[in-house]
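Here is subunit A:
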Amino acid sequence: MTAAPGTLLIEAARRAGIEIPAFCYYPGLSLQAACRMCLVEIEKAPKLQTACTVPVSEGMVVRTNTPKVHDARRSMLEFLLTNHPLDCPVCDKGGECELQDMVFRYGASFSRFREEKRHTDEEKWSPVVYYDGPRCILCYRCVRVCNEGMDVSALAIVNRGGRTLIGPNAGGHLDCEQCGMCIDICPVGALTSGSYRHQARPWELHYVPTICTHCGDGCKTTLSVRNNRVLRGNNRDQSGINGEFLCIKGRYAFDFLHHPERLTQPLVRQEGKLVPATWAQALRAVAARFRQLLEQGSAFGIIGSNHAGNETAYLLQKFARAGLRTNNIDHHRTADYAALIAALARSGVRPADRLAGSRDLLTARAVLLIGNNPTEQHPLLAWNMRTNVRLNKGRLYVVNHRAIKLERQATATLRIEEGRAGALLDFLAGQTTAGQPPALQPWNEFRDRLRAESDLLVVFGDEIKGDGIARLVAFGNTLGGVTRYIALGDYNNSRGASDMGLLPGSLPGYAPVEDAVVRARFEAEWNVTLPPGPGLALDEMIAAAGDGRLGALYVVGANPLKRYNLNAGSSFLVVQDMFLTETARQADVVLPAAAVYEVNGTVTNTCGELQRIRQALGTNGPRADLEIIGLIAKETGISLGPVGSEEVFDEIRRLVNGYNVAMAGLAAGEAVPTAPADGRDASLGRPDLVHSSGDTLFTSGTLGQYSDMLEAVRRH
Partner candidate 1 sequence: MASVSTPPPGAKTMVLNMGPQHPSTHGVLRLVLELDGETVVRCEPHIGYLHTGIEKTAEAKGWWQAITLTDRIDYLCPLTNNLCYVLAVEKLLGLEPPPRAQWLRVLLNELTRLNSHLVWLGTHAMDLGAFTVLLYAFREREDILNMFETVSGQRMMTSYFRVGGLALEPPLDFFGRVRKFISYFPSKIDDYEALLTKNRIWIGRTKGVGYISADDGIALGLTGPCLRAVGVDWDLRKTNPYSSYDKFDFKVPVRTEGDVYARYLVRMDEMRESTKIIAQALEGMPEGPVNADAPHIVLPERERMKTEMEALIYHFKIVTEGFRVPPGEVYQAVESPRGQSAYYVVSDGTTHPFRMYVRAPSFANLQALPKMVEGRLIADVVAVVGSIDIVLGEVDR
Partner candidate 2 sequence: MIPDELRNFPEASQLEEQDPSVLAGGQFDRGELTLEVSRAKLEAACRWFRGRGYNLLSSITATDLHPIEPRFRVVYHLYAIAEHKPLRLAVRVGGADPRLESMIPVWPAANWYERELFDLFGIRFDGHPNLKRIMLPDDWEGHPLRKDYPTEGIR
């Protein structure tokens, strides 16, 4: 067989379908050669060699199936098992344990060990990580993934020889990002999950791959479900854009699904208090009021969700525009996608050609990160940037007003004052501005270095929005090669919400409402006349609801009253959510909604990659957002057409710019790039409404408060 020069023998063999077992070898991590399982016979070498450390060479002859090799494997396993405790009946890893599999395949069936096994007690290092020393086979995968992959270095090797153990960094505890990478990378049950412990065996679980409901990275998490309860999340099949990576939220923060405060029945306000009601009663209450307001010609306001899928967002704005005849639609905008796409279009390029995907961060020659703190807010993108620097010799440039962990990988870091990003961009683009900082030298050096780069990938947070984006693109156009961009939005469907038109000034696909031609296209499909002028933005809606200018405010999967105050106005407030949030508490009608993990549909991550979400479990009480919107419409006498997630997605594919994607990849579970085409600026120039929640690894907006595990880790 042939292989590229420099390929490790073990990799070459695996690609050819030849099995060479290994514990410590792990693609992407540094070589360890500790476990000695990959020993093979190489002609002309007197002793067996480890296939994980030997690169292929011309004419090399390797034997992997000889009695000597079998004997070596058997002996290595015998050594590993000498101190291994007889824990299989109580060890979580049983059934998915690499040691079990290897012993059954390559090891002896009897033991020669007659001594006493060395014992140390199990230790709890954090709410999510437990360590059982005797089970550890010292492959050091955990240490390496924590050091190299995560750049946290919370695990280290302590003692040596026969007494070697893995140790945490904070005196018997782990002070780390609690990502859980160490647990899933551990081939045995030495590191186990605190939330999944002692609950189930892997073969009794039903696995559903779906997209994480937290940040905007769009990682695939495979939920392990038993009897309609999610027991754990991991990425065992590694088939998503996140490959082998998953953070604490994707792994552990699903427990909000079973939180005791989860709403299970509708609530209706009677005599000032919210009392339980049936779905029929609640829906009739909403519909009756909506019909009344429609007849009176009152105004409506709709606030949509950053989490719920594209189908929900699309149907909600369709209900608003075609049903309630209003453009008063908005959502908590966490990135200025509209401005970015418009700026790119105005500069004469196809926006799709200039928007980068998440995996581009792994291979880009140079990445410029402005603002944000991806380690906390976009862990996958941070992982990709770190891995790029570590393995692909990519160069990272960081601009921030505060110190962030990613600076450790940076070729150069520029500290600026908060709010100075715009000025810096002008400077980088070659313009002189009034009020340049006195210490110009760092800015000059930084600009020189960037100008030496070609094909720069710019990643930016909410520090850059509105007009700032135009200046960013202007700067990008001064560089050599093709400059691409990723705007960082907070949540799993922040981009989708924006793409689907949860904006007062734009129809789905950033098509401006004021454009009659654009309107005509939707009017033909929906069979209505659409309101021609832009509507109220989010803060304007709240104010209007407060002083009675809005007849009703319909809030789906959002919690605006956490940030805004609503004067006790005469507006009819309908809230559709999973919990009794600050907003729901003030509602006239509360409708319990299903979570992202409980529905089918699609979401778009912050890089514009479209992926399927799959229903992992059913609900008893709550209903899917799509279903509720459909029912309200029907009761109100408004026809929305079919409201199943597949039919709605069909319509999205037909009508929304950039969403006419090939179904095969999407159906197969891949991430498909969307390519928004309309470039006109429909953002209405309200950059002040674009602001990130500034979540950390242990917070996730309102949703994160209901994850007991996140709360536990936060307190740890």
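As a working rule, contacts are C-beta pairs under 8 Å (C-beta built on N, C-alpha and C of every residue); 3 or more make two chains touch, one makes a residue touch a chain; residues count from 1.
Candidate selection criterion: all candidates are chains of the complex that A comes from, given by their letters.
None of the values given here were measured: they were computed from a predicted structure.
Colleague: Looking at this complex, which of 1 or 2 sits next to subunit A and touches it?
Modeller: So the chain touching subunit A in this assembly is 1.
Colleague: With touch defined as at the start, can you tell me which subunit A residues reach candidate 1 in the complex?
Modeller: The touching residues are 81-82, 84-86, 88-89, 94-95, 99-101, 103-104, 107-111, 113, 201, 203.
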